[in-house]
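For this depiction, one protein chain was excluded, whereas all remaining protein chains were kept in their positions.
Coming up: chain A.
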Amino acid sequence: MIDLQLSKYIYTSEGDQMLTIEMQIETGSVVALYGSSGVGKTTLLRMLAGLTKPDDGHIEVNGQIWFDKKKGIHVSPQKRGVGMVFQEYALFPNMTVRQNIEYGLADHRDKRWVDELLELTDLTQLSSRKPGTLSGGQQQRVALCRTLAHNPSLLLLDEAFSSLDQATRTRLQDETLRLHRHFSLTTILVSHDIEEIRKMADVVIKIEQGKIIKQGKPADLLYAPKKYHHIELTGILTKVETVEGGCILTIHASDSTHRIFLDTASTVQNPTQWQVGDSIVITLPYESSSVRKL
């Protein structure tokens, strides 16, 4: 169990504010910190890692005190056993992939552990490459691997997947979840991606203006856009043109005219099913809709 009660005066682009956080985290869970930029999510991770000193409060992890202002205790980052994966990867450019991971190796660990990790994260082929020659996704895998080599009990992910493309992001999320379970970690992640939080987190904590404003299961707290969010336009069919490979429907809706091509596969039935004067509903799904100001 992680028990923390912290306060820290932070300076952000939105203005200065007091970050006051009080929360308990179950060991073995994945907790997502959610909220707009500059509310103190990264500062909270940094305070947990020991990289930033809180102004007041305490941090207790599984009975061990990491920080206590009153008792004057501040355990250094080196002694906390925390693994942190940064948005910018933070790989050492002078070292190869293998050397980066070996650098993270806890002193008592056998070097064969590095081979296992490389294999586990599908990095064996890249082990002799320098970070500068790798793609963003590969670099993030190395960063994750290096952090795990240190054998942390608490894994902190600071927008670790935000700069990756969707396919790589999904793959790394799956990989991270698998590793989280495999190593029985407690994971805290900062993310702006609702889908990522819904997929990965057991608990989501929403922070606004330096305070926790909501806390609960992602399914209860977060809006499910794919389920409900779509746009519907109702109109009248004014023209049907049969063309090569399908048909074009001209629909008058909301004082504007829309021409929509339907290919043979999507019409399925004979194009003659469409009759001029029919009432038509055009549905734009969430995935393909976009909004802009005129």
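What we mean here is this: a residue touches a chain if its C-beta (ideal position, glycine included) is under 8 Å from a C-beta of that chain, and two chains touch if they have at least 3 such contacts; residues count from 1.
Everything that follows uses one rule, which is that contacts and distances are computed from a predicted model.
A single chain of the complex does not appear, and UniProt lists its protein name as "Molybdenum transport system permease", one of "Putative lipoprotein", "Carrier domain-containing protein", "Molybdenum transport system permease" or "Anti-sigma factor antagonist". The omitted chain makes contact with just one of the residues A:Met1, A:Ile73, A:Ala106 or A:Ile213: A:Ala106. Within the full complex, the residue among A:Met18, A:Ala90, A:Ile194 or A:Leu237 touching the omitted chain is A:Ala90. Check A:Leu51, A:Ile65, A:Ile212 or A:Leu233 against the missing chain and you find that the one touching it is A:Leu51.
Taking the whole complex into account, chain A touches the unshown chain at residues 46, 49-51, 76-84, 86, 88, 90-94, 103-104, 106-107, 130, 132, 146-147, 150.
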